[in-house]
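Only one structure is covered here, and it is reproduced in the block below.
Note that this complex is displayed minus one protein chain, with the remaining chains in position.
By written order: A and B. Residues from 1 in each chain.
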Amino acid sequence: MADRTFDYPNLGNEMYRWATDLYPICRSLTGQGVRETLNYLSQELTALKIMSVPSGTHVFDWTIPKEWAIEDAYLLDPNGQKVISFETSNLHVLNYSMPIDIELPLDELNNHLYSIPDMPTAIPYVTSYYAERWGFCLSQEQRDSLQDGLYRAVIKSQLFDGELNYGEFFIPGLTDKEVLISTYICHPSMANNELSGPVVTTALAKLIEQFPDRYYSYRFVFVPETIGAITFISENLAHLKAKLVAGFVLTCIGDDRNYSYLASREENTLADRVAKHVLYHHTKNNFKSFTFLDRGSDERQYCAPGVDLPVCSIMRTKYGEFPEYHTSLDDLNLISATGLAGGLEVVHKSVQLLESNKFYKVSVYCEPQLGKRGLYPTLSKMDEDYTDARTLINLITYCDGKRDLIGIAEKIGINALALIPTVDRLVSEGLLLSNEQAF
Amino acid sequence: MADRTFDYPNLGNEMYRWATDLYPICRSLTGQGVRETLNYLSQELTALKIMSVPSGTHVFDWTIPKEWAIEDAYLLDPNGQKVISFETSNLHVLNYSMPIDIELPLDELNNHLYSIPDMPTAIPYVTSYYAERWGFCLSQEQRDSLQDGLYRAVIKSQLFDGELNYGEFFIPGLTDKEVLISTYICHPSMANNELSGPVVTTALAKLIEQFPDRYYSYRFVFVPETIGAITFISENLAHLKAKLVAGFVLTCIGDDRNYSYLASREENTLADRVAKHVLYHHTKNNFKSFTFLDRGSDERQYCAPGVDLPVCSIMRTKYGEFPEYHTSLDDLNLISATGLAGGLEVVHKSVQLLESNKFYKVSVYCEPQLGKRGLYPTLSKMDEDYTDARTLINLITYCDGKRDLIGIAEKIGINALALIPTVDRLVSEGLLLSNEQAF
Partner (left out) sequence: MADRTFDYPNLGNEMYRWATDLYPICRSLTGQGVRETLNYLSQELTALKIMSVPSGTHVFDWTIPKEWAIEDAYLLDPNGQKVISFETSNLHVLNYSMPIDIELPLDELNNHLYSIPDMPTAIPYVTSYYAERWGFCLSQEQRDSLQDGLYRAVIKSQLFDGELNYGEFFIPGLTDKEVLISTYICHPSMANNELSGPVVTTALAKLIEQFPDRYYSYRFVFVPETIGAITFISENLAHLKAKLVAGFVLTCIGDDRNYSYLASREENTLADRVAKHVLYHHTKNNFKSFTFLDRGSDERQYCAPGVDLPVCSIMRTKYGEFPEYHTSLDDLNLISATGLAGGLEVVHKSVQLLESNKFYKVSVYCEPQLGKRGLYPTLSKMDEDYTDARTLINLITYCDGKRDLIGIAEKIGINALALIPTVDRLVSEGLLLSNEQAF
C-alpha cells in the first residue's frame, strides 16, 4: 500500500464539500439529525449499517436515554420580537431541552440563558442529556442587549421512547484481526468538533476499500459520543478484545493549526507507536503530544479498565485547545480542505504502516553479500557516498526477529514508511522473512 | 483512619516532656540507663515487653558484650580540683570505659582525652564498645585550659557478665501482616540523636492503639543500635521475612530543620514508596532524599543481604548532617515540640497511607455514570469547574486492579491521602473493589 501516491488535496476538497452539506443538520445524542447524517454518509459508504438501540436499554452502567426531537425554538422579547430563533442557529437551543412554552421576566429567564462573557460574539454549545432542563444559548453581546420585561420562551421539542442510532462500516481483510476507527456524530452545527472526524473517517474508509490485499480487517464506527461508544462496546466487547490490534479515535482533525496525539491508557500500544511514529516524521517532530490524563473523547471508553483496547487519538487541534471550541465560532471557516487532507494523510499513513509493521528476520547468518545482489557498491573507497547502502545494512542488521518495523526504524533513525519498499523487495528476494513466515 | 483530625501540636508538647524527663539518663548499649528508659516508656505503653539477652550470647556474627555500669567518673587536676565530672555531663566519660584510678602527667593523659578542635565548646560523644579503653571527653576550650602536671583519673565503672535489654511493643491488627517501627535507646544525654526517635515511636504507638479497625499488626522495637537490632533480627528473622510488609527506622526526628528520607537497600519497597509519597506532599517536595550508601542506623541490619526487609528511614535532620551531631550541643534546645510533632505527623500519615494502600478495580465496564450517583454535574458547559469531578474520574479510570493507591495517586498527580475518603465511599457504593475482595 505504501508505494502509491494519493491525491490528498483533491480528497480534501471532497471532504470539505461533505462537511458543508452536513453542517446545517441539528445533531444530538439521538434523533433525526443523527439519522440524516448517517444517511448522507451512506451515499459514500454504501454498506454502512445503521444500528438502532431502543431507549431504556441498559448498556453497562448506563441507560439509553429518551430520543430527542426538536421542531422549533424561539424567544419573544417584551415587544413580541423573535430575538432568538432555532432557525438561525441550532446552537441557540440547549441541546436535549425539554419542551416549554412559558412567559417569564428577564431575571427569571436569565437562569435559562447561557453565554460566555469572555467571548462576546460566540454562541456556546451546551447540553443536558441526563437531567431535564430547558434553555437558550446566545452570544454575550446579544444577552447584554436584552431589555427588562416579560419574555416568552418556546421550545417545541419532544423527549420520548425512541432509539439511539450509530453507523458501522466493515471492510474485511486477509485476516480477521481488526483495526478500529471511531468517530462521533452527535454535535450540531460545528465544524472541527465535530464534522472533521466523520468526513475524514469516511474518506479513509473509501481509500482502504480500494486495496484488495489489505492484511487487517477494518471496522469504522460513527457513534454518538460516550453513550454511543459505550453501546457499541457493550455489544462487541468480547469480539473487540479478541480481534482488535489497534484503534484510533478521529476527532478535531480538520483545521490547519496543530497535529496532535493523545495516548491510550496503556500508553505504548501498537496504536500509540504507529501514531507517534507517523506524526513524528510527518511533522518533523512538531506535533503536540497529550497524555491519557488530557483525554476527553471516546478513548475514555475504549481504554477503560476491563475494556483495555489499544486505542489512541489522532487529531489536528485538540478539543479544548482552540478558542472556538464548543461555540458557534467552530464553523466552516475553522476547517479547510488542506486541514482535512492533512488529517487524512496522517491517519492513512498510520494504516499503511500498520499493514507493513511485521517482525522481520534476516534469513542468512552474518551479513549478507549485497554486492552479488546488486545492492552494494563493489568498490571500497573512503569518499564513496554510502548513505543508502548504510541504511540498507542497518535495516538488515536489526531484522533479528525481535523487533517490528517501527522498532527497527526507530533504532536506525529512519521513517518506517520509507523502509517499506526496501523491506518488500528483500522479502521477495528471500533475504528477509516476516513473522507470517516461519522463522 | 484518614478522615480524623489529630492534635499533633499537643502531642508534640507531650513528646517534648518525655524527652526532657529522659534526657539526664546515662544510656549505653547495655546497663541501667537502658532499663530506666524502657521503664519510663512503659508508663505510656503499658504492654511494653522488656527483653533480656545474656552477655556472651552469639547473635549472627556478633556476641552480646559485657554489661557496663558507671557509678562516677572524674578528673582531678594537679591542684586536686575536679575539672571533669561525670555528674556534670554523662558525655564526659568515654562510653563503655573500663574502670581506672590512675595518676599520670598531662602528656600521657592526652592520649585518653577526646575533644573537637573545630567545635571549641562541644563535648564529643565517643564510644568504645568492642575494645577496652578508658577516656574522658571534653570541650576543646576546657582542654586548652588544662595546666601541666600530674592528674588523677578516676572512672568507677564495671564491665561484667550481665544482659542486653531491648523493648518490644505489639499491637495486633485484622491480619497478621506486620509493620515494624524501630528506634534506638543507647545514646546518653543527647536529644535529636537520640531521644526524638523513642518519643515519636511511643506517641505513634499510642495513636495506632486507638484504631480498632487497623488492617496491619504493628511491632515497635526500642533497641540499642546495631547490636540490639542484630539481636532482635536474630530472634525473629523467619517471622519478619514471612510477615513484614513495611518498616521504618525513626531517628533524628525532632528538630525543626529538614525532613529526610533514606532509602532501603532495595530502594523501592512499599516502605520507600509510602515514605516518599507522604514526604513529597507533606513538604511540597522540599525534603532531603538519601540513598542507602548514606546509611548509618539500623537499616544497615534490616536491609543486609539475606535479611532483606523492606525498611527505610524517616528523619527530620539526618545524623551526620547537623553540626551538633554526636556532641553535647545536641541538647534539648535542638529539638522542639513542633519538630517532634512534624516528625510524628509524617510517620503517622505514612501508616495511614499504608492502611489504605490496596489495589483497586472499578466494577463496571466503560466509565460509570456518575450523574445518576450524584457524583457529577449533569450540565455540560465549557466554563464549569470540573476539577474535583476530573480527579474523581481520573481516580476511577486508573483503578484497573494493577495499581495500588499510591500508584494511582502518583499517576494522576494527587496526594494519595486526599483520595482515601473518596476511595472509601466508592468502595462502599460497590463502584470500586479492593484486592481484599474478589476481582
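By our rule, contacts are C-beta pairs under 8 Å (C-beta built on N, C-alpha and C of every residue); 3 or more make two chains touch, one makes a residue touch a chain.
Here the structure is a predicted model, which is why all the values come from computation and not from measurement.
Visitor: For the full complex, which residue in B:300, B:372 or B:403 touches the chain that was left out?
Guide: In the full complex, the listed residue that touches the missing chain is B:300.
Visitor: Using the touch definition up top, pick the residue from A:87, A:367, A:388 or A:436 that touches the left-out chain.
Guide: A:367
Visitor: I need the residue numbers on chain A that touch the omitted chain, in ascending order.
Guide: Spelled out for chain A, the touching residues are 361-362, 364-369, 371-372, 378-383, 394, 397-401, 412-413.
Visitor: Across the whole complex, list the residues on chain B that are touched by the chain not included here.
Guide: Chain B touches the missing chain through residues 60-62, 114, 116, 124-131, 133, 226, 229-230, 233-234, 237, 265, 292-293, 300-301, 303-308, 325-327.
In the analysis below, only the chains that are shown with their structure count from here on.
Visitor: Measuring from the mean C-alpha position of chain A to the mean C-alpha position of chain B, what distance in angstrom results?
Guide: Each chain's C-alpha centroid was found; their separation is 55 Å.
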